[in-house]
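Left out: one protein chain. Kept in place: all the others.
Chains here go by letter, A, B, C, D and E, matching the order in which they are written, and residues are numbered from 1 within each.
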Amino acid sequence: MDTWLTSLQTDNPQEGFELAITLARKGVGYTQTSPEVRSELRGGYAHDAATLTSASHVIAVHFQTVAAANNYWK
Amino acid sequence: MDTWLTSLQTDNPQEGFELAITLARKGVGYTQTSPEVRSELRGGYAHDAATLTSASHVIAVHFQTVAAANNYWK
Amino acid sequence: MDTWLTSLQTDNPQEGFELAITLARKGVGYTQTSPEVRSELRGGYAHDAATLTSASHVIAVHFQTVAAANNYWK
Amino acid sequence: MDTWLTSLQTDNPQEGFELAITLARKGVGYTQTSPEVRSELRGGYAHDAATLTSASHVIAVHFQTVAAANNYWK
Amino acid sequence: MDTWLTSLQTDNPQEGFELAITLARKGVGYTQTSPEVRSELRGGYAHDAATLTSASHVIAVHFQTVAAANNYWK
Partner (left out) sequence: MDTWLTSLQTDNPQEGFELAITLARKGVGYTQTSPEVRSELRGGYAHDAATLTSASHVIAVHFQTVAAANNYWK
């Protein structure tokens, strides 16, 4: 697999949040490696409140990591 | 996307809690980008105890991050 | 919204646990703002083991935050 | 409610684990206050793998807190 | 109950991971005390992807605790 993650440092909290989203998606991408299947699944779960909340949960966990890595951008 | 997050610092714990809510909703908003669909889904899950509890869970995870960023407002 | 959270400091662990319960409920309250609907939902989930366990989980996450804020009441 | 939690300090890790179990059960007990209903529910979920795993999860979160409070019994 | 946990220190990360598994199983064992029932349930959930993933999640939470207790075996 290509290099996609070289650092957890970001310039500001918002970029950190977007990195957390990338990490959450990569966690799915390593398990379901077909972009077509992932795209199809996303169409479904984007309309399901429980799965959307679960996706937001995974982002929250990664955001903890990224925020700590950046000393909370203090 | 516009700038919506410039700092994790808040004046007090309650504002920190409200920031955690914003972060939880943004996690959903990046995945389901249509405000109409989100509004429709919210109507449903706001009446479902399990999904409400899950939403509260995501807020709790983000509140950990925000509280640590503010040194627990000590 | 009125002020409901001014500090994470509590006098002892039990009050910290009770604050964690308040935080968990507030996470629900900001999403479902009708007290009547919440009361109705509580009647249901209080008899469902899975949802009760999920509620206990959210309390546990908040208790981590409150305990850290109080340096574990050492 | 009576005093049931005066300290997070325990003599050893096993007592810490048992305190984590107490905390997980208290999280349920504050929500469903009837011991009869809780006893009835426990009969059911103790035979359901998913709910048992969820109960173990809540214990794990509380054990993190208790272990940190005891500096990991080093 | 007999003594089963005297320390969170392990010689290396792999033993720490195995301790995390023990902790996850003990969380179930304190709730469902019958080994026969647990054995029966395990036969079922070992063939269910969602429950297996949940079991792996509980192990992950305990591994965080054990890893911190060992200063990440640095």
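Some observations on this one:
One rule holds for everything that comes next: contacts are C-beta pairs under 8 Å (C-beta built on N, C-alpha and C of every residue); 3 or more make two chains touch, one makes a residue touch a chain.
As the structure is a computational prediction, the values presented were derived from the model and not from experiment.
The missing chain lies against chain E, touching residues 12-14, 17-18, 21, 42, 46-50, 52-57, 59-61, 63-64, 67-68, 72-74. Contact residues of chain A toward the unshown chain are 3-9, 23-28, 30-32, 37, 41-42, 44-45, 48, 50-51, 54-55, 57-58, 61-62, 64-65, 68-69.
Assume only the chains that are shown with their structure count from here on.
Centre-to-centre, using mean CA coordinates, chain B is 15 Å away from chain C.
Listed for chain E are no residues, as none touches two or more other chains.
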